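Removed: one protein chain of the complex. Kept in place: all other protein chains.
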Amino acid sequence: MKEKKLTLANVASALIVLCLYVAVFIAEQKLPATSMLFTVLKKGATYALVAVSMNLLNGFTGIFSLGQAGFMLIGAYVYAIFTIPLEQRVNVYQYYAGGVVQFTLPVFVAMLLAGLVAAFFAFLIGLPVLRLKSDYLAIATLGFAEIIRAIFQWNQLGPVTNGSNMLRLFPTFNDFNIRNADGNVTVYLSTLVPLLVAGVCIALIVMIINSTYGRALRSIKDDEVAAEAMGINLAHHKRLAFCVSSFFTGIGGAMLAMYQTTVQAKSFTSAMTYEILLIVVIGGVGSVTGSCISAFLFVAASEWWLRFLDEKQMIGNWEVPLLRNGFRLVVFSIIIMIVVLFFRRGIMGTKELPDLFRRKKKAGGELK
Amino acid sequence: MKKLMSILLVLAMVLPVFALAEDLPVVKLGVYEPASGDSGAGGKQESLGIQYANVETPTVVIGDQEYKVELVYADNGSSTDKAPSAAQQLVASGVSAVLGSYGSGVSIAGSQYFADAGIPAIGLTCTNPQVTSGNSHYFRICFLDPFQGTVLANYAYKTLGARTAYCLAELGNDYDVGLVNYFKQAFVELGGMVIDDTFPTGNSDFNSYLNNAAMYGADVFFSPVSIAYSTQIVQQAAAQNVTFPILGGDTLDSNVVANAAKGTNVKVIITTFYQEGANPAFDEGFKAWLNSDSEALTNNGGNDIISAVSVMGYDGYYTALEALKAAGTTDSKAVMAALPAVTLIGVSGEIAFDATGDAIRTSAFVKTVDTATGDWQFVTEQTVE
Partner (left out) sequence: MWNTVFPYLLSGISVGGQYALIAIGYTMVYGILRLINFAHGDVFMVAGIVMVYVVSSGVPLWLSILLVLLITSLIGFLIERVAYKPLRTAPRMSVMISAIGVSYTLQNLVLYITGGLNQIYPTIPWISGSVTIGSATTKMVTLVTPVLTIILVVALVQLINHTKIGMAMRAVSKDFETSQLMGIKINSVISVTFVIGSFLAAVGSILYFTNYTTVIQTSGAMPGLKAFVAAVFGGIGSIPGAVIGAFIIGIMENIIKGLDVILFKSGVIKAPLGLATFSDAFTFALLIVILVFKPTGLFGEKVTDKV
């Protein structure tokens, strides 16, 4: 199915991705840093990573998990707890005398740790839960996310998690910018770095999907019983997929923390999981490219392009009716319903970026 | 086709909408307030004060040039996860300064974005010390929680004679949790006993918590929570015929809460920034404006009782104008540099900033609900050194 060697299609895809990165780098140096474009790219990169990791479970392995928000929470907290500068801890852990963690880790080490801790929790949760079937698995993972949220909010754990209070003042995306001695930014990297991190993680996921493991996972999705009969260890493979997916979701959580600049357990609700699920569906269940494209479209539409629907607009002297706070979300949800009902295969179906070059030229038009 | 569509959409968004027949240049002020969510009602009342001030003084002279002041609204949805995009929206629209927010959590959540963009923010009623501590861009014109908590604890212990206090806060709400914490410190220091509890966001069943308070034999129920929860607590307390008074902070100073207590025998006591009647000229003007604008009246909860938060919004707007005048330019960094030296006599009292950017305030008003009429009644003015 997938060729390992360098085909024209693969090279063309790699070139497109490279061009996008260069374009982002140039845009970041030239455009004002406050432009909404960068906000969208940063959040989009985060959501793309989480959506692809969800797709690895739901689209490629057929495990319907709804625990994403919980694993993102773990990732975000682990990252924040280990990167808040020591001198700021007294301010952040204001009710817990500076907390018990009294050392910091470098940013990328903390991100890695965020992923590992999330994967570890996934391992524990997976032991009982992965034996369940479809809907039951979905609701059990959803329940786990809620339990994790409550545990992180518990007052008694305050010295570590700051209880239900906000964690903040840790390094954010803006700290990737290179500054000169006066504190002025010389090279803007605050958008490029998150895109690179997400890109590397997604590339790793694609490699897993295309490996022997990936083929085993697909066979589990197609038919569990048949896969088992072919000698695939179901429990082992499912657990592996669950842990890998949670690892990258954890890293996504750390990125979300950096994007939001603050972390608080109460915002990691099931609504967040549903949003990511919608991104996966809109992109096409079983397409990594689709998840990436739809993550950026989803974020851009909800944060940027549809914003005007929330404010009064005048065309000449005529005030456009219906427009007021909240209308954006109504339009947005109707668009989602239309996609879900009438474009069930999503933007990409199960196609990937290189596939577009293998088929007729026409298919390329669908990309963005 | 999709590509073309999206490009068109982007262009439509990026190109500024040119105002027709406007001679004056525009200076933008961001209104960073919740218009929805648990604190939506409070945020709207705070915005009303800003809007009224803007109607009263729509222009400002900066340097030698007269500017029209344009308010840019961003709804932070009362929640820390919606706050970042609201803050970024304001930053992207190029405001010179930001006013807000109602609620400390959302102020802290948006803070970093304003700092990164070099935009000063003036907190109106966010009372948690963390909003301004350790940064140079956040200022505030109201009193702080350590002060408010001490005032309330003193009032509960000395005036009400309470010895056991039950405190209830929303999980993860910096305002509630902070205020409860400072209340607790002061109350324990006085010799009282405190039991504290928290409830999850979105909870609507307060019966069990009221039960808890009764079981512990609490003399006072301290719940400085959002208006949405306060009204439910008051109503459920009425249904349970509780014997203890309900004590709250400045968030409860809203006619919405007073309406909930109307016709019941629940005693509600709060501390706040302003008492209606202290400045008759302002009261009269504000009420006339409310009554002339049906949308404003709806946002004020349907009647023209003045909430203290509206007064703070009004004062905040004039503080921002003073800063713009002092800066002599619309550049946000210059405004930030000018702010620490700004002083003015506001409706809520004298406004001046200390080294951390907090207002120097030493008194708070204590009010209670007249359950027969549903009005706020002045009890006393409390000062703590």
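When the chains are written out, they are named A and B in that same order, and each has its own residue count from 1.
Basically, contacts are C-beta pairs under 8 Å (C-beta built on N, C-alpha and C of every residue); 3 or more make two chains touch, one makes a residue touch a chain.
Source: prediction; values computed, not measured.
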item: Among A:A51, A:A254, A:V281 or A:A295, residue touching the chain not depicted; value: A:V281
item: Candidate in contact with the missing chain, chosen from A:S134, A:T186, A:N233 or A:Q313; value: A:S134
item: Touch criterion as defined above, residue of B:V26, B:V188, B:A239 or B:I345 at the omitted chain; value: B:A239
item: Absent-chain contact - pick from B:S208, B:N291, B:T343 or B:Q377; value: B:S208
item: Residue touching the undisplayed chain, where the options are B:A41, B:V131, B:V266 or B:A323; value: B:A41
item: In chain A, positions touching the absent partner; value: 58, 64, 128-129, 131-136, 138-140, 142-144, 146-147, 149-151, 153-156, 164, 225, 270-271, 274, 277-278, 281, 285, 324-327, 329-330, 332-334, 336-337, 340-341, 344
item: Touch residues of chain B, complete complex, unshown partner; value: 35-38, 40-41, 44, 75, 77, 171, 195-200, 202, 204-205, 207-209, 211-212, 215-216, 227-228, 231-232, 235-236, 238-241, 260
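Note that only the chains that are shown with their structure count from here on.
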item: Between chain A and chain B, centroid-to-centroid distance (C-alpha), Å; value: 34
item: Residue ranges of chain A in contact with chain B within the complex; value: 33-36, 39, 88, 91, 94-95, 150, 153, 155, 163-166, 168-169, 172, 174, 259-262, 264-267, 303-305, 307-308, 310-311, 325-326, 365-366, 368
item: Chain B residues within the chain A interface of the complex; value: 1-3, 6, 9-10, 12-13, 35-36, 73, 75, 79-81, 84-85, 88-89, 91-92, 94, 105, 108-109, 111-113, 116-117, 129-130, 133-134, 171-174, 177-178, 181, 198, 200-201
